[in-house]
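Dropping a structure here in structure tokens format, bear with me for questions.
One protein chain omitted, others in place.
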Amino acid sequence: MKFKIKFADQIVGLFILISLVAFSGIIIIMGINQRWFAKNYYFKSEFNSSASIAPGTGIQMRGFQIGKIDKVTLNDENKVDVEFYIYDTYYHKVKKSSLLELSVSPIGLGSALLFHPGREGDVLEEWSFIPTADSIEGQSIIEQELADIPVKDDTITRLLSNVNPVLENVNRTLVAVTRTLTEVNRAISGQGSGPLTGIIGDINDATSKLPATMDNVNSVVDSVDEVVIGVQDRVAVLLDQVEELLQATQTTVANVNGITGNLEETTDALRDPTGLIPKLLDPQGSLKTILDDDDALFNRIISITDDVERSVRNIQQIISSLNSEVPKIASVLNETKSAIEKAQDVLEGVKNNPLIRGGVPERAVQESLYNSMREGSFDE
Amino acid sequence: MPEARRNQAPALELKEVFYSSGDYLILDDIRVLFPAGQCSVILGQAGSGKSSLLKAAAGLVIPQRGQILVAGQRLLNFNFRQEQDFRASSGFVFQDSALWQDTTILNNVAMPLRVHNPKLDQKTVYNTVSAILRKVGYSEDMMLRPADLSTGEQKLVSIARAIVHEPALLLMDDPVSALDEDAADHISSILEELKKKGTTIVIATNNSELAYRHADNLGVIKNGRILAFGCYDDVLGKVEFALSGSMARLLARGKRSGCADHLPDIDNPEIMESPQAGQRSTT
Partner (left out) sequence: MLETIGRAVRTRIQSLLYALGFFFNVLKETTRFFRRKQVAFKVLILQILFTGYEALTINAIMAVSIGAALIVIGSSLLPQFGQSQLMYSILIIVITSELGPLLTAFVITARSGTAIATQLGSMVVNHEIEAYIAVGLNPISYLVVPRFIGVVVSMLVLTVYFNLFGLLGSFIVVQVIRPMALSEYLGGLLATLKVSDLISGLTKAFIFGVIVSVVSTYQGFSVNRSSTEIPVAGIRAVGQSFMLIIIADVIVTLIQYA
């Protein structure tokens, strides 16, 4: 008691001082943590509605908050002018063709304002205009794939993973076709040893699986539709992606049908010994004549390889974004990927076979095919 | 009496002061002037209102009506500065000592010095306090607390507290109550010294000895009314009835040596009448 009274000044001084230090310490740490002292870079954008973009709403990129909405005003053209800022640590990501996208959770857990950086180009200056994903400008950026838009997570990812068995079926079909073609090639080049009926059997086997594949595709589309009801906007982009895959699959299936038709012709031709021998002997019209049907077979194979390649790319994208969240699905998809890659290798072999190589400039074919597919997917 | 000191000492006047607590009228139209540099003694029985009169005179209780004039200035209208000056030049001895229980005797007595002379160093304060305590006859340790002392000692300490800053006006409520005769003598000699310095002293008491020895002026209070106030001999000459035991003892002692200056009479017929006529309803 005596001690306390005697040193009252010191005790009280220390008592208050510690609390002041602690308090200012908390404030400073909070300030650093919540970036009160760092510079922010401001940009503008325009939305159709101010719903879900109140001032203070965080702007996210791949789960990181990189900025905030600062000001929201209704302009003369009844659009909503938005000013927002990006933290200085993320400023370098704001490149040309960057996008803002308001993404609403399909299961009603609020919304998130996503930022998609431009893939390349210079870093934008402050107060530049950054379009939203649903604007015309934004759509064109998406179509040209100028912005780095990640694959969406959770619910949609699970839907996408349903695509997996479909792809596997397609893959199996492709492998079968490849084997057939290889056999044909070998037969034509005189190396064939296996019975042709076996080859035909394989083809039949592969084609018989196609209806089942189509069923799978339909069921996936159905389940996507179910979830999509009511939340069209959110899923639109992902739906595009799913349908892109389906489109690719369907094209593949169509192509496979074409191949089958071709092969039947080939097989018919091979069945006729009178036709085969002279053709083989005749350097003018032998093997080349059979296969040189306006490079149709070659084109088909090219398109198949291309499709498989796209599948692999898509799956790779899914895997990279899934890895952290749903490792199981990712690993399954990984297996799929490797399987398809193997198929790709085989198809590559077929493609490079000098016997069916018709000297066609392959790049041109690939490009036209690619573009038509993208357009088709967005028409839906 | 040193003239300079006498001029500093203020006269204290109560004008038509009424004070009541609840429904109980305690001071009833008090009009009295305590002359500067003199010792005035108010005699009255317990409950006659003499304590309240003293507190009202010191501004410790606020009367419902009336004015208190300190050297002609209205005490109740004082601003902070004037009030501080008044407190710095006045001392008050409480009937029940009213020492601050939460601190030492030293701090109790030193308080007026510290309040009015904050620049004094601790050593001077200590020396002044110990000197004044010796003077009033307090011989215990200064680091004791009021609760450690007898009531008599507490009284001495409270007197020391009231005079430590050498006030020009000293109000004492029953200064010798609870004191033994030795201590009372001690206080008497201090009062004598203060009177010589020209301090205005107002004492409320029922002790005839104190009145006889020190009173320049005498007042009689009963039931909240001043029955008589004036020069000692004047009042004694006027009062024909013993209103209290102390008054009777004073009458028995007789007049002293006459009046230095005659105060204006308080025109009060009751004092000439029978004691019963002075009884007033105070409910």
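Per-chain numbering from 1; labels A and B assigned in written order.
Just so we're on the same page, a contact is a pair of C-beta atoms (placed from the backbone, for glycine too) under 8 Å apart; a residue touches a chain by one contact, two chains touch by 3 or more.
This one's a predicted model, so the numbers in the text were calculated from it and none came from an experiment.
A.B. asks: Among B:Asp29, B:Asp96 or B:Glu166, choose the residue that contacts the chain missing from this document, as touch is defined above.
C.D. replies: From the options B:Asp29, B:Asp96 or B:Glu166, the contact with the absent chain belongs to B:Asp96.
A.B. asks: Among A:Met30, A:Ala51 or A:Leu74, which residue is in contact with the omitted chain in the full complex?
C.D. replies: A:Met30
A.B. asks: Could you tell me which of B:Gly72, B:Pro118 or B:Gly254 touches the chain that is not displayed?
C.D. replies: Touching the chain that is not displayed is residue B:Pro118.
A.B. asks: May I ask you to list the residues on chain B that touch the chain which is not drawn?
C.D. replies: Listed in rising order, the touching residues are 55, 58-60, 83-84, 86-88, 90-92, 94, 96, 98-102, 111-112, 114-116, 118, 161-162.
A.B. asks: When the complex is taken as a whole, what residues of chain A touch the one chain not shown?
C.D. replies: 4-5, 8-9, 11-12, 15-16, 19-20, 22-23, 26-27, 29-30, 33-34
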